[in-house]
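All protein chains but one are shown in place.
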Amino acid sequence: MSTLVATNKKSFGATLWDYLTTVDHKKIAIMYLIAGGFFFLVGGLEALAIRWQLVQPMNDFVSAGFYNELITMHGTTMIFLAAMPLIFAFMNAVVPLQIGARDVAFPFLNSLGFWLFLFGGIMLNVGWFTGGAADAGWTAYAPLSTTSPGEGVDYYVLGLQISGAGTLMGGINFLVTIVNMRAPGMTYMRMPLFTWTAFVASALILFAFPALTVGLFLMMFDRLFGAGFFEANMGGNAVIWQHLFWIFGHPEVYILALPAFGVFSEIISTFSKKRLFGYTAMVFATVLIGFLGFMVWAHHMFTVGMGPAANSIFAVATMAIAVPTGIKIFNWLFTLWGGSIEINTPMLWALGFIPTFTLGGMTGVMVAAASADYQFHDTYFVVAHFHYVIVGGVVFALLAGLHYWWPKMFGTILDDKLGKITFWFFFIGFHLTFFIQHFLGLMGMPRRYWTYLENQGLDLGNLVSTIGAFLMGVGTIFLLINIVKTTMKNERVGGDPWDARTLEWAIPSPPPFYNFKQLPLVRGLDPLWVEKTEGRKGMTPAEPIGDIHMPNNSFLPFVISVGLFIAGFGFIYQKHDLSWLTLIFIGMGIALGAMLTRSVKDDIGYHIHKEDLQKEAEE
Amino acid sequence: MTDKVSETSQQFDYEKQKRKEEMKQQVITFALMIVFTLISFAMVLAELDRLFVIPVILVLAAIQVGFQLYYFMHMSHKGHELPALMFYGGVFAAFLTILALVVLVWW
Amino acid sequence: MKDWMGKIRTLSIFSFLVMVLTACGKDNLTALVPKGYGAEQSFNVIIISILVMIVVFIVVMAIYIYVVLKFRRKKGQEDQIPVQTEGNKTLEVVWTVIPILLLIIIAVPTIASTYDLADEGEKEDSINVNVKGMQFWWNFEYANEEVQTSQELYIPVDQKVYLNMLSGDVIHAFWVPSISGKMDVSPENENTMYIQAFEEGVYWGKCTEFCGDSHSLMDFKIVVVSQEEYDQWIDGMKNTDPEYTAQSASAQEGQQLFNNNCISCHAIDASATNPVIAPNLADFDNRTMIAGIEHYSKEALVDWIMNPGEIKPGNGMMDAEYLDDEGMSTISEEDVEKIADFLMELKATDEPVDSVKDFREQEGQGN
């Protein structure tokens, strides 16, 4: 079975089919990157529309109802359809390579996870075209959400349910991959920090998403089947939704933040040419943040009325997270200390990240002080806080990672000059947009405000904020230009363009589909660096060349996702007309049929034969 | 790979014997579970004091679950360290969730 | 690039100072100039935490700037390999322990004020107001007085006033930044908070829990008056008459129209027995604003009645029968003006309290 023959010239149809059926983590990574990037642009356009509406008081660029759809979809899109998938893109592209694995533990599930995410994301956005998208905020607090007319919130519920299932699969997949598939010698305490953060983030996914799943089911039953979980008239209680949402929602922000920390740990260490300072403490801090992340969710609910005891407990627990996060900040600073710091685009993002995230974390601690949060809560101060941590932490990391791993993923390197231009526009625009929002909040501007009255002292701040947002837009356009230009030029680079330290740089860029011809023998932290310091070019193999076992491609994940997508419409529209139930049957039939096919058809993969590998080596 | 595919028949018989022992234990466990269930039901039917019954039946339920996990699902065997860790991670989150929803929802 | 970073820093420090010194926002709206007990408590914690944060930020930035300037790779050093340090126990202990101490500095006052603000010790002996939030307006019922009013809550200065808050539909939140922090108003659990204002005046209140289309327009006011004025006002409210007959000819016609079209939802007297369906219009002529957001004037009132959906999208009045499918009034503009004349006769006290007078003047609404 010699699929090794270079597949340079493939017809478009064949390539498409290849991607629709692929179970290769590297291709799935590319699909996550494209889809997540697309949704980032969508969410960014929504943000620009938001800012444009707020450019002056009593503006009527968009209507109140449409504005509410914009913020809801902006938040939902950015968190679930942009940030998370982009993180999954890098986890897929990098984690198996960093631990010296040939693939993830469950390649089939990996592909299923992607397609579920994509169809869930599409489902969420279908609302735009069928009379209005979700409009109850990304947090969808009941009873506003359960009583919101139209189908927007139904699309939110089903879209998130479908893509959430995909995310959960992704989480389990990475956990098992990291537990079981590490190369010989790759002990836990030799794993690169990005892998560690991916591991902890996956564990958070595993424990946090089920709460959202249940919350969404309850909301679906309320909206579509007349249940009364959140309906005060039926004895229900809307606070339950808030708890379920935040039991998921708070760990979610660390699901985003931890891998971002991982990205920076790699970049900072690589470009200051030093091993990570306090590696053990970094690992420990990562785990501790993950653990504490489960005990603080009610800090989003200080004004709900839980009473001073609960508020105090959650306030203190929340503040505690500043300690492990501080450990990280200082360890990064001391990694830089005494290093030989090279400032190129990825490093520039990392250097921009440190002060920005510190600011965001500090305002986090400020809002964690319950009695102060009585003022901050639901104002632009909070908007400023979370954009500082999410954009300044997560988006910066994604952009840094994009420039850092682009060569590994595509074998060509993004233009450094354009990269720096992108950075400066985005960075300055970012601070212009969000720094001033702290003051807007304290000056009496609540969030989720379609408009604000004249003569309230809020005009200038909002104008500045809007200008900043458009500078970020300009930065993003430079990024797009960079990507197009680099792809057109397509100058190839070698396996290790950054003189880096971890395993993924020990193999060609882009890596062959089986990753490692021979599994590498890992002899320390930063394995490639270890070999380099001992004068070797690459890794020492841990096994002789032998047959490589590969999983088969499959079209079923796509089919399952389409099935659930179809069923989703059935669930939504049966509330108007029961004949839509047929769609549920058709959709679930397709999905379950595909699952059944999967379980009765043996899938034991195939082997790349030793001889082919050797032949390839000679070519 | 700890499990050799080809085993000597001696080894196989030894393992088989061991499993038989274990199976006996599991039947005993099962009997205990039934007994616990009976006690729980009986206590409720006897209409004892609420404040006494509720903690007791909860504890009995917890023990039963322990039996399921450690005997029926073999969590006591080696190679289950990580499964146990992750499972208890889930139980921890589960516990917080229930606590919150019971304590912090009505006032 | 070095001076870039420097510039940004000076710029941000400068803008910070500018903000603090000159523009703390609009008086009686901003949380930065507290004029009530709750706002003051929160403000203290805010200040303490900001001071701690400034310390933290200075430390982080000092190290950061030093490292970035000092250890940048210079020309000719490309091949130099720095020492690969593993870590440093002492340092690690230092940056674990110091943040813990700093956090304690914030945590202690936080907990103290959190308990303080939840204190219900004096509830029995204080004014109690039952607050009801609805899309997109507020109703206030004085529990001990059997009086209710809408949109504008009158309280005496320096008195603790307890608010018992419940929502009629979705969750809202009650926020008057200059007087006190916010509290959710939820449909199933009654929340209690107290407010206490230090100065007379009219304070801006906002809904801060996302509640639908006109969430951003669900403004209300707290009118802080002297004890004397408060007593007079309450008296006046008690004497508002459901059988009131209009004085001027046009208002009499207006009353007729009002009785045909509006009375099923709006009451014109402040009695607590009136069902809470739509804002209570007793004392209308002394309002600070129309619909909570428009300057008080006849034009604004007429505009509102003619097309309420234009001003507050999605508000409950759009179900009124006098409106056509487009939400436009089927009553002619002349008639609506008569209704306005009628409403502008309704008052509990002969003239507005001082706070309201001042407010109208400041906002430039003499007419």
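Going by the order they are written in, the chains are A, B and C; count residues from 1 in each one.
Just so it is clear, a contact is a pair of C-beta atoms (placed from the backbone, for glycine too) under 8 Å apart; a residue touches a chain by one contact, two chains touch by 3 or more.
Quick note on the criterion: contacts and distances are computed from a predicted model.
Between the names "Multicomponent Na+:H+ antiporter subunit B", "Cytochrome (Ubi)quinol oxidase subunit III", "ABC transporter ATP-binding protein" or "Peptide/nickel transport system permease protein", the one given in UniProt for the chain missing from this structure view is "Cytochrome (Ubi)quinol oxidase subunit III".
Considering the entire complex, the omitted chain makes contact with A, B.
In the complete complex, the residue from A:L175, A:I267, A:I428 or A:M445 that touches the missing chain is A:L175. Checked against the full complex, the one of A:Y67, A:F194, A:F207 or A:F571 touching the unshown chain is A:F207. For the options A:Y67, A:F88, A:F106 or A:F558, the residue in contact with the chain missing from this view is A:F106.
For subunit B, the residues touching the absent chain in the complete assembly are 1, 3-7, 12, 15-16, 19, 23, 26-27, 30, 33-34, 37, 40-41, 44-45, 50, 53-54, 57-58, 60-61, 64-65, 68-69, 72-73, 79-80, 82-83, 86-91, 93-95, 97-102, 105-106. The set of subunit A residues touching the chain not shown comprises 105-106, 168, 172-173, 175-176, 179-181, 206-211, 213-215, 217-218, 221-222, 225-229, 231, 233-237, 240, 243-244, 247, 547, 549, 596, 599-600, 602, 604-605, 607.
The criterion applied here is as follows: only the chains that are shown with their structure count from here on.
For the pair subunit A and subunit B, the distance between mean C-alpha positions equals 36 Å.
A straight line joining the Cα centres of subunit B and subunit C is 54 Å long.
Within subunit A, the positions touching two or more other chains are listed as 237, 239, 305, 307. With touch defined as above, residues shared between interfaces to two or more other chains in subunit C number as follows: 188-189. Against subunit B, in their complex, subunit A makes its touches with residues 175, 179, 203, 206-208, 211, 237, 239-240, 243-244, 247, 294-295, 298, 305-307, 310.
On the side of subunit A, the complex with subunit C involves touching residues 63-65, 68, 136-137, 141, 143-144, 147, 232, 236-239, 272-275, 277-281, 303-305, 307-308, 311-312, 315-316, 319-320, 322-323, 326-327, 329-331, 333-334, 336-343, 351, 354-355, 358-359, 362-363, 365-366, 369-375, 377-379, 428, 431, 435-436, 439, 442-444, 446-453, 455-458, 460, 533. Taken together, the subunit C residues at the contact with subunit A in this complex read 1, 8, 12, 15, 19, 23-26, 29-32, 38-39, 41-43, 45-46, 49-50, 53, 56-57, 60-61, 63-64, 67-68, 71-73, 77, 80-88, 91-92, 95-96, 99-100, 103, 106-107, 110-111, 113-118, 169-171, 173, 175, 177, 180-184, 186-189, 191, 204, 206-217, 219, 293, 313-314, 363.
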